[in-house]
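Of the protein chains in this complex, one is absent; all others appear in place.
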Amino acid sequence: MAKGLTWTVADADHMTQAEIYGEVLTQLGHQNDKIVALTADLAGSTKIGRFQKDFPDRFFNVGIAEMNMMGIASGMAATGLLPVVSTFAAFAALRCAEHVRTDICYQNRNVKIIATHSGTSFGQAGTTHHCTEDLAVMRAMAGMTVIAPADAYETAAAVAASLEYEGPVYIRIGRSFEAPLHKSIDDFDFEIGKAIKLREGTDITVIATGRTVLGAIAAAEMAEQQGLSVRVLDLHTIKPIDTEAIMEAVMDTRRIITVEDHNVYSGMGSAVADVIAASGKGCVLRKLGLQDEFSIVGYPDDLLHYYKMDEDGIAEAIQEVMKMDFEEDEDWEDEV
Amino acid sequence: MDREELRTRLFLRAALPLTKVVREDDKLLRLVTKNMTGVVQFEIKNAETAAHLIFADDALDVKFGKHEKPTVSFVFKDYKSLNDFFTGKLALPWIKGLYRLDIIARTVPLLLKLKMLMPEADPKEPEQRALKVKLLLYMVTTALSQLNKAGDEQMTKLTKKSPDRIYQWVVENGGPAAYLRMKNGKTKSGRGIYTRRRPFVLMRFPNIEGAYQVLTSQAPLVDAVKQGFVVTEGAMEYSKEIGLRMQYIEELMA
Partner (left out) sequence: MALKPAELKKLKETALRIREEIVKVTYTCGGSHVGGALSQTDIMVALYYKFMKIDPKKPQLPSRDRFILSKGHGGVGHAVILGDLGFFDQEELLDFNKTGSPFGMHLDTLKVKGVDASTGSLGHGLSIAIGMAIGARMQNKKWHTYCILGDGELHGGPIWEAAMSASHFKVTNMTTIIDRNQLCIDGDTEDIMALEPLREKWEAFGWRVVEIDGHDFNQICDAIDQSHKEKEKPFLILANTVKGKGVEFMECGKQWHYAGLDETMMNDALASIRKGK
């Protein structure tokens, strides 16, 4: 975690997820003059425009030309600069997948990609602006580090960590209005590749990533009221994956539910399945996410519910895996 | 349900019950009503709509519907008259049991205290401002729930397809809190913090003063967030939806 970041919790209260990372990036920009930022006409939407305010000469908007952007970033990195690129996930990971792969990963260029509006977080914009395939695609690129931070604080930590890390990094976040998971940036330890164990538990483990982590915690709390002990892992790094934390969960609980705002094919759940299968140990695995379907239009929170990635969906999955029924709160009288 | 009938329902079910809170809070009122025994009813002439206050054993209970034998009855000729009464306009009801001046005399101060809910009321003492915040929080949440139960389209649109969701309001550092729960068309309002699930939308007021500004609509919500009077967490679109309905309540009960 970079030292001396001067914004405070008071600021954070007013800042959305993307804004916090914009602040952090700007602060780090003051410490390291090799950092440059690029966007494809989405400076405002992705909030990387914050960097532009302090460093207009180190900021490049290439217009709606993501492929060019990745190529330019590659070239810049080759000269010793440290480019941070930001656009929507659908465009960063799919539109210019080949450029990311060939110009950045294959040539091992030190470029950091911050993909916003990932998963179904762009709700109302509809499927063309959703991205439920990016984890699969980015994960399959050799040399790419893939991170899905759970909230604004983790995003800031991830951006800072990625800048100290040598090699291409892909960080996928929501659209910036997601609720905070942690109380502050000092409230947790962030290390690329190390899952955060948010809750201890022995009956079943929920491994969540990105904006689904909050719901996992809520579901675990609800299950606890019914007497279940639920472990929750915040798996922010999909690659390199924290094999140790996963195997600990396998051995201790033998039941794993994964949740991701992504297709269940080839995403985080599949990455977890790789680990379990390779170990040869028996374990129940339920993957929550989009069940190989394209997303619909809706408010982002409704979509979490619709695809059973919210606390109700996770709680239901917990119930099914544990073969238990939870008691409903059926008191509908207004308190007087 | 016509507008006046709806308003009456809100006043009886969301505002009137606050007499309990007001009585708990104010030592003098508590003392004055300590030894009261009797039932004070509010009713509409020729209608089923009613609510009554039951004073007994140094306690006040609020119930809805008609009591068998109310000691005193405030009978309003129609919904509008009751609404006018509750919004501070001169609209004297017909009082049955007028001879029980002792009851009436001790009930009226309770009702008068409710006037602090009105926009014009702007107490200066911190405890009174805190009380107003508490009353407004309880009133708004209950009114929202009652709006839904009355079948008001604005509200049912939001609750009908809602999964189990909690809208929570809280003033930090031990301040008052209230919530609205909705699920598949049903609603429930409650005081304090709902513990069985996390809030879907959380409106957090760092202090009483900020809450006061927001809840009395002296600070429009957009500015309020900027100035730090309130922090909204959770589903952005839905905090907007609930905000709109809070405004609607305000219009109805003005």
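Note that the chains take the letters A and B in the order they are written out, and that residue 1 is the start of every chain.
Note that in this section contacts are C-beta pairs under 8 Å (C-beta built on N, C-alpha and C of every residue); 3 or more make two chains touch, one makes a residue touch a chain.
Keep in mind that what you see is a predicted model, and the values were worked out from it rather than measured.
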If you put the missing chain back into the full complex, which of the shown chains would it touch? A
For the chain that's not shown, point to the residue among A:S74, A:S121 or A:S162 touching it. A:S74
Contact partner of the left-out chain, one of A:V36, A:I114, A:C131 or A:L304: A:V36
For the full complex, which residue in A:I20, A:L42, A:V62 or A:V259 touches the chain that was left out? A:V62
Positions on chain A contacted by the hidden chain, ascending: 36, 57-58, 60, 62-63, 65, 67-81, 83, 98-99, 102-103, 106-108
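To be clear about the criterion, only the chains that are shown with their structure count from here on.
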For chain A versus chain B, what separation do you get between their C-alpha means, in angstrom? 42
In the complex, chain B residues that touch chain A: 13, 17, 20, 62, 142, 145-146, 149, 163-164, 186-191, 196-198, 200, 202, 225-226, 228, 231, 233-238
Would you tell me which residues of chain A are touching chain B in their complex? 10, 13-14, 123, 177, 179-180, 214, 217-218, 221-222, 225, 299-301, 305, 310-312, 329, 331-336
